[in-house]
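Apart from one protein chain that is not included, each protein chain of the complex appears where it belongs.
Up next is chain A:
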Amino acid sequence: MFGSLVSQLPIRLPSISYQAIGPELILFGAALVVLALSATVGRREHPQLYRGIGLFAAVAEGAWSANLLRLIDQHGPSLAIAGAISNDGFSAVVGIIVAAALVLTMLIGPGFVESVAGQGPEFVTLLLLSATGAIVMAQANDLIVVFLGLEILSIALYVMVGFRLRDGLSREAAFKYFILGGFSSAVFLYGVALVYGATGSTNLVKIAAFLSSHVLINNGVLLFGIALILVGFGFKVSAVPFHVWSPDVYQGAPTSVTGYMAAMAKIAAFAALLRVMMVAFHLQLEFWRPIVIALAVLSLVFGAVFALRQREIKRMLAYSSINHAGFILLGVLAATSGGVRDSLFYLGAYSVMVIGTFGLISLIQVDAGKVEGSLSLDDVRGLGRRRPAVAVLLAILILAQAGAPFTSGFIAKFSVITAVISVNEYWIAVVAMVTAAVAAAFYLRLVLALFSKDEAEVGVGDALYPVAVRGGSDQGLRLSTASLVPIWIGIWASVAITVFFGLFPTLLLDLVSRGKIFY
């Protein structure tokens, strides 16, 4: 046996481009550093140190991705590490968006999550590890790599959702997310296996090459595989009818985790979905476009209609995120380079505003003495008089989510609808605009509640003082002034980015239009 081993040609390792996998190395390395430090200098003594390392790693990752984008513009895209990952403009731009989401979460999140997860390094470590998975998914040029990135991201998210295990709602959310997520991963893997059976490869470029040089007379296995892959991604982006987990999970998870999850899971899953569909199955467009149209239209309609019925703000935002997923799917179904650009724009704009929105909701919860739990519409009634700054900023972000002009949300919705019109699917554009109007109703209801005068739930004496000052609940979180500083920086940054790119959209459009998929 040994003889047969040595008689063969020596194994030649593929050349490894450390430059291309730099973003992953930075984030994963930082996570390991945080873990090693927490084991040596103590878990609770230096929360600021861990957060600083995380923030530094996120910024460094963004800078590295920006530099990669510059190099790719000069020298052209390429495949790296035996074709397993694609070093192109698309992955670099997604890397920048991931960095933006990570920086905002590192600023806003830890101050709140400390109250439920302790001051240890857990939250920062899990953020860094999950972002590693997101970058892997964005770069992946192989279905196996997509799957591994998906699992790295998802397992980190399952644990973060379960931070409040003492709370029944959170426990239910974590288990529901874990079981349904595991199930959807299995479905995705089954799809990968069928595609491998039909094409003989898991590499996206090789699948595309096979499909362009062979005519499949009976392509049942391939189509079934594509359908199952779409189901797997549908679960991850919570598109209707695979959305049932998302309201419970959004409500049960710690609020900062909800914001991060809404942003990062969508960025990663849509990046991988766009690349898989555009590179591997572009010739099969006529088969998978109807499925994506169905997912998009159902998500748009059900997301908007069900959100109208919610009185719990986090559940309402969960349905609103389903509606947003429908909008991003419009860019996917266009399946043009313009559609990719518009989806990237939407992902970037949405992730910034959703993280800011949930950060503000965390602040309101702290005022109300609720630790990262649920928050009903009545709790925010009249907030405009008690906390004008919070109410105004939240109103701006909520209106941006609704697609109000002069915010990046408007340009995002406008551009994906143009992408659909450019492929002559007018009726979908009409549906999208109608649901945007329906969605505006529940966004406006929240804004009106913020500035309403009737204080049905709060007595006159109570209304004069912030709830936190009244005391009564000593379980409430007291945020020190020092920990409020990064939170406010993060929230202001989120609002500023949203408004800035609403006023000057061409800057962001220039960036995302450099995110071309290489194949």
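As a convention for this text, a contact is a pair of C-beta atoms (placed from the backbone, for glycine too) under 8 Å apart; a residue touches a chain by one contact, two chains touch by 3 or more; residues count from 1.
Convention: contacts and distances are computed from a predicted model.
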Record-based protein name (UniProt) of the chain missing from this complex, from "5-oxoprolinase subunit PxpB", "Aspartyl/glutamyl-tRNA(Asn/Gln) amidotransferase subunit B", "Branched-chain amino acid ABC transporter permease" or "NADH-quinone oxidoreductase subunit J": "NADH-quinone oxidoreductase subunit J"
Omitted-chain contact residue, chosen from A:87, A:132, A:323 or A:365: A:132
Selected from A:74, A:218, A:424 or A:480 as touching the chain missing from the view: A:218
Chain not shown, touching residues in chain A: 1, 4-5, 8, 11-14, 16, 21, 28, 31-32, 35, 43-44, 81-85, 122, 125-126, 129-130, 132-133, 136, 142, 144-145, 148-149, 151-152, 155-156, 158-159, 162-163, 165-166, 194, 197-201, 203, 210, 214, 216-222, 224
